[in-house]
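A protein chain is absent from this complex, but the other protein chains hold their places.
Up next, subunit A:
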């Protein structure tokens, strides 16, 4: 896999990476103490994630007022997806192995308005921490009954809902003995293309959080905790599955509301 480091001949250990992460936290805390505003976004330049070294812009993002097409978003509808795509456990001949879960929540914009009828896409590893992807070489079993890919549309209240299997953690090659916390990848659209978001949802209490440079690339703890779902017993179903709730907030909108926006 191309995750192999090319910049240094010897691969860092987890301790090395922990030290790098701690140094960044220390610097951030000092900046906060000096009055800096808390960060809300993910850092693009985050050296503990080795693959980011050559893949982040070195210049600041350039501020632009959204114009023209940027003030609109693609429209998806019933024609684009099948209702069955929201259930990742029924895509094959048998039941996938693992802990059946429902993941549900609301997609809203920065003003709290529901994002209605919009596309939500997810993908994830199986219960053993293995992706169906041909480049995943982790020697954990592929599940013939689990592809780990789903889609749905939000409802009129902005709610999405997937039935799936709880993904396992898996090793990667960022450093020696590197493990990703269990997560589900999410892809979201808003009502303006500037709200486009791809992120990852994590599960509460994962012991790998502190060790993971991708999760830690959101340096502010309050900001990164926004990626952690909550166990919700009201979502859990009797003798069927456990339930998690995770709400998603897109950035604010710019377009002046018109009739089409209701």
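Here is the rule we go by: contacts are C-beta pairs under 8 Å (C-beta built on N, C-alpha and C of every residue); 3 or more make two chains touch, one makes a residue touch a chain; residues count from 1.
The rule is simple: contacts and distances are computed from a predicted model.
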Complex member absent from the view - protein name from UniProt, among "Ethanolamine ammonia-lyase large subunit", "Sarcosine oxidase subunit delta", "ATP-binding cassette subfamily C protein CydD" or "Protocatechuate 3,4-dioxygenase subunit alpha": "Protocatechuate 3,4-dioxygenase subunit alpha"
Listed residues A:23, A:36, A:75 or A:210, member touching the removed chain: A:75
Of A:136, A:155, A:206 or A:232, the one touching the omitted chain in the full complex: A:136
Contacting the left-out chain in the complete assembly, out of A:35, A:57, A:93 or A:207: A:57
Contact footprint on subunit A, counting only the chain that is left out: 1-3, 40-44, 46, 49, 51-59, 61-81, 108-112, 119, 121-123, 125, 131-133, 135-136, 147-149, 151, 185, 187, 193-194, 196-200, 214-215, 217-218, 222-224, 226-227, 248-254, 260
